[in-house]
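Before I ask anything, here is the structure I am working with.
The complex is shown incomplete by one protein chain, all other protein chains being positioned as in the whole.
Chain lettering (A, B, C, D and E) follows the sequence in which the chains are written, and residue indices restart at 1 in each chain.
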Amino acid sequence: MRPSQRQPDELRPIRLTRGFTCHAEGSVLVEFGATRVLCTASVEDSVPGFLRGKGQGWLTAEYGMLPRATHTRGAREAAKGKQSGRTQEIQRLIGRSLRAVVDLSALGERQIIIDCDVLQADGGTRTASITGACVAVHDALAGLVAAGRLAHSPMREFVAAVSVGIHRGTPVLDLDYAEDSDCDTDMNVVMTEGGGLIEVQGTAEGAAFSRAELDALLDLADGGIRRLVELQHTAVRGEA
Amino acid sequence: MRPSQRQPDELRPIRLTRGFTCHAEGSVLVEFGATRVLCTASVEDSVPGFLRGKGQGWLTAEYGMLPRATHTRGAREAAKGKQSGRTQEIQRLIGRSLRAVVDLSALGERQIIIDCDVLQADGGTRTASITGACVAVHDALAGLVAAGRLAHSPMREFVAAVSVGIHRGTPVLDLDYAEDSDCDTDMNVVMTEGGGLIEVQGTAEGAAFSRAELDALLDLADGGIRRLVELQHTAVRGEA
Amino acid sequence: MRPSQRQPDELRPIRLTRGFTCHAEGSVLVEFGATRVLCTASVEDSVPGFLRGKGQGWLTAEYGMLPRATHTRGAREAAKGKQSGRTQEIQRLIGRSLRAVVDLSALGERQIIIDCDVLQADGGTRTASITGACVAVHDALAGLVAAGRLAHSPMREFVAAVSVGIHRGTPVLDLDYAEDSDCDTDMNVVMTEGGGLIEVQGTAEGAAFSRAELDALLDLADGGIRRLVELQHTAVRGEA
Amino acid sequence: MRPSQRQPDELRPIRLTRGFTCHAEGSVLVEFGATRVLCTASVEDSVPGFLRGKGQGWLTAEYGMLPRATHTRGAREAAKGKQSGRTQEIQRLIGRSLRAVVDLSALGERQIIIDCDVLQADGGTRTASITGACVAVHDALAGLVAAGRLAHSPMREFVAAVSVGIHRGTPVLDLDYAEDSDCDTDMNVVMTEGGGLIEVQGTAEGAAFSRAELDALLDLADGGIRRLVELQHTAVRGEA
Amino acid sequence: MRPSQRQPDELRPIRLTRGFTCHAEGSVLVEFGATRVLCTASVEDSVPGFLRGKGQGWLTAEYGMLPRATHTRGAREAAKGKQSGRTQEIQRLIGRSLRAVVDLSALGERQIIIDCDVLQADGGTRTASITGACVAVHDALAGLVAAGRLAHSPMREFVAAVSVGIHRGTPVLDLDYAEDSDCDTDMNVVMTEGGGLIEVQGTAEGAAFSRAELDALLDLADGGIRRLVELQHTAVRGEA
Partner (left out) sequence: MRPSQRQPDELRPIRLTRGFTCHAEGSVLVEFGATRVLCTASVEDSVPGFLRGKGQGWLTAEYGMLPRATHTRGAREAAKGKQSGRTQEIQRLIGRSLRAVVDLSALGERQIIIDCDVLQADGGTRTASITGACVAVHDALAGLVAAGRLAHSPMREFVAAVSVGIHRGTPVLDLDYAEDSDCDTDMNVVMTEGGGLIEVQGTAEGAAFSRAELDALLDLADGGIRRLVELQHTAVRGEA
């Protein structure tokens, strides 16, 4: 049995709260169980130097964790004066995942900046971030359309992400912190609503994993992400 | 008339939500109108080097603002690699204000670390931070007493803070962003529940201010802080 | 009795030496007793980016302390690679204080940069800095007028600053280090020659302070600053 | 046809030169075609703080690229004062990959530090680094056994890595720079000599990829890594 | 006798391998005995800001040491986030030495960036760097001439460098690490092919040195540098 009492293929309770803060063009509080991440999407009317004058847009992401989002307090990265390697990996992953579903040339010379800030951590903060950021970006782009600044939203489809892992021999979906800490293999999968894989990152924490195990994990992730995308659509329709 | 339609001596709606996150020993979401700050108090069983072996405790504070807490996105301090002078001023102020009401020698060789992170900004983030941090520290210390690790709480009394300013010639209480941006003189006052002044920081943004204006502002602040302390007590009694 | 044997309302011996170094447009060594600060004002023919093309000037300040200005050697900030929070607070205060008495739109697209470097510290370095910087800025602006680059000096009036505090129950003026270390309440007051308050920063180091004490401190500061402004005028007339 | 004229499942010419430099306990120049990485393994008789006194060892890795290893010169990270997110991702990956095949508790309180420095880059620097570092670590551990400081080598098996990708619709093995720049999907696979997967990192650079494509890529990688491990054994036997 | 068994005026075996890496416009591996430094010269079609629009070129140098180039591993400067004072001294010296033999106004608005990266250190890395960098710069400039981008090479003559020192009372040429560590006086001399001195940097590590000793060292250096320049010419003619 999982520490969380869930079935192997059962997600934690998921909540997507749109408009969580008032200033950002898109602002979503995403909850995967006790994991809570505030995802905002900001629209800026300029692009980074390497794209200036090329008529296309850009999308990038930053990630942070409040010092006491975790069981014991972590040092504040702003006070240490640098972001950890883990932070940089995660923010690069979020950016790549969202760029995969946005037509940057249709965005015009604009930049979408995603900020994912973890208010409370209980495992899976990067996959929750991607899932919530998708809705925040959707809302920001819808705002541009509503304001007549874009004819159509350049978002092609939704994208979501989930973690899977082999916990005590069983492949399980959407690990919480207790499961994650006691897991041999941990994999994060990012997939679009159309079933296209964007990122597959599997890591053996202890024992190596086999192709068969990899396949089982991918199956679990596939099912989980399909449900997450449904929840994103429900939220966007205003029914969440 | 104030842009906010409030009376000159009227606070914004104040909310103090205890237990907003689950890991910290004290965790309070404080709202002064649209200003929302998450204040956590973490207890660590060690003290900074300069106090080691002296049998007394320490209390310090850090402050941050989420990049999109504001109207336009601000750069993430962790990404820039340094905290601004403004951030450092504020976190030093929060630390001093709370140390003024905690008996550090009664705390033992422990450190309380306050984190104030602004989720949404609409003026007065530093005064909201102090007001919310007071309740978070109260809760963290109450937890030490409940766990039998301290006989009594070393918190002597409550402390709260409010901003006051001269807006178009009228002294007003608890400025929101619109008022703050259009204000000649801005003052932050930190006062204990017993009426003792802890900090008075008045600044002429445009024209200098007179002693009479200073007195009017202190009167307003005195009234506002007394109401804030009542709200802190209501929150702590579980009635907020 | 004060450790310094002074009357409660007595300033330390004050000296303002103009032209202390030869390259800066304004260069003043200010001494408040054993506290010695070299204040220079540099004129640059450009403004920071946020003001470019707006036809107005800017004034900013930097502050530093030589490592062995103090009783025990402090780490050199350049070697540590960052300025402390205290340094940043002080340089922001100096800049605000001087901007309050200079008409920046009359300055044209020029920038005045004040550098206050403490050669020897004995309490009150920030108030000495403001008092000395005022004369250095005066001299730099007078130079622009003398050179025909400005028709009139954009300095409206003088500004000076002093510290006051409650030492063993008695409100006293212009604290030296020995008094400052043994003081319950410490306040820095910045006031113009016309009696307008620019900054009031009162801090309870130990016990909180009352409105009555605050009033007594403001009275003392008012008298001290008036005498400092007289000394500034004497210095500028070349009689110091 | 591939730009490199290779068959889809053909590795570039691989060379592993042991003892490339003289000071390190293990020193290997690894070449995957024109990609050349110097991998050293250094043994230190102490462990990081978090492991002190626990009787076990540690292995970590650092990665760098000489500024002109690439077609156009890249900025020197030491001069910029920070390592890029890419650098940090790669060095974390190298460390995890090698830790997976070394029994850290059998290593004793020692640390192995791997340095992978790219002298010339032509795609696949991270997979070459892992493949070369494995031999360098092998040699460093063999040295400890030869010196009588360890009874047996704590390396359980070899580990190697290769990149695979979908180039113009065809799954291909071991991408060089020209292929990598023109590739929709890029995957790095780290696998042990026993066939256990350590890391699978697949990224859609352009179009998403399907499960069938993922499977084809994993098959290719499996074959490539088996050949790389053979070459590692040949090198270690001194026949390379 | 010298630890290296060499005669006092005997250089170590010197090798200059051109084209050591493929991307840089000039790329030379220089070996002074066991000291091996990779020197690349990169040509960029822009100049630093302070020279923009002045119609002249620039040449600058950066220096680094791979962490395990030395007997015991040194910290990676990129990971520490700053270059040491020693690194900065050396790279400034390399830049000045090469600028002395290149006619920067004849170079046009181009910049040559030299990178000297020490793969293996055994004393004399800065003098080997200058000697190797000269050939790398020669090759980069010859490439500009061959491509018709410059009519003539702006390199006026060659430059080389060598260390000399007083080892146990005897002046010796080209110190290796063992000699350098046991040396009272250490001097680096940079001289052009025409015999002009560019830099003389003599340092007493223990006892001070006399004018007579200085003269003896300069004589030794003169002979050594003349032989190094011959070897540079041999290498450039393709006979090395």
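Heads up, the rule we're going with is that a residue touches a chain if its C-beta (ideal position, glycine included) is under 8 Å from a C-beta of that chain, and two chains touch if they have at least 3 such contacts.
All figures in this text were calculated on a predicted structure; none of them were measured in a lab.
K.L.:
Could you tell me which of the visible chains the hidden chain touches?
P.N.:
C, E
K.L.:
Specify the residue from the set C:Leu11, C:Leu38, C:Leu59 or C:Val189 that touches the hidden chain.
P.N.:
Hidden-chain contact among the options goes to C:Leu38.
K.L.:
Spell out the interface residues on subunit E facing the chain that's missing from view.
P.N.:
Touch set of subunit E with respect to the missing chain: 82, 85-86, 88-89, 91-92, 96, 100, 187, 191-192, 194-204, 207-211, 214, 218, 222.
K.L.:
Which residues does subunit C use to touch the chain missing from this display?
P.N.:
21-24, 27, 34, 36, 38, 40, 42, 44, 62, 64, 66-71, 73, 76-79, 81-83, 87, 113, 115, 117, 119-121
One rule holds for everything that comes next: only the chains that are shown with their structure count from here on.
K.L.:
So which chain ends up in the middle if you average the CA atoms?
P.N.:
A
K.L.:
Please work out the Cα centroid separation of subunit A and subunit D, and write it as a whole number of Å.
P.N.:
Taking the mean C-alpha position of each chain, the two centres sit 28 Å apart.
K.L.:
What's the distance between the Cα centroids of subunit A and subunit C, rounded to whole Å?
P.N.:
Taking the average C-alpha coordinate of subunit A and of subunit C, the gap between them is 51 Å.
K.L.:
If you average the CA atoms of subunit A and of subunit B, how many Å lie between those two points?
P.N.:
33
K.L.:
Residues of subunit B touching 2+ other chains?
P.N.:
Those would be 81-82.
K.L.:
Among the chains present, which pairs are found to touch?
P.N.:
Touching chain pairs, listed by label, are A-B, A-D, B-C, D-E.
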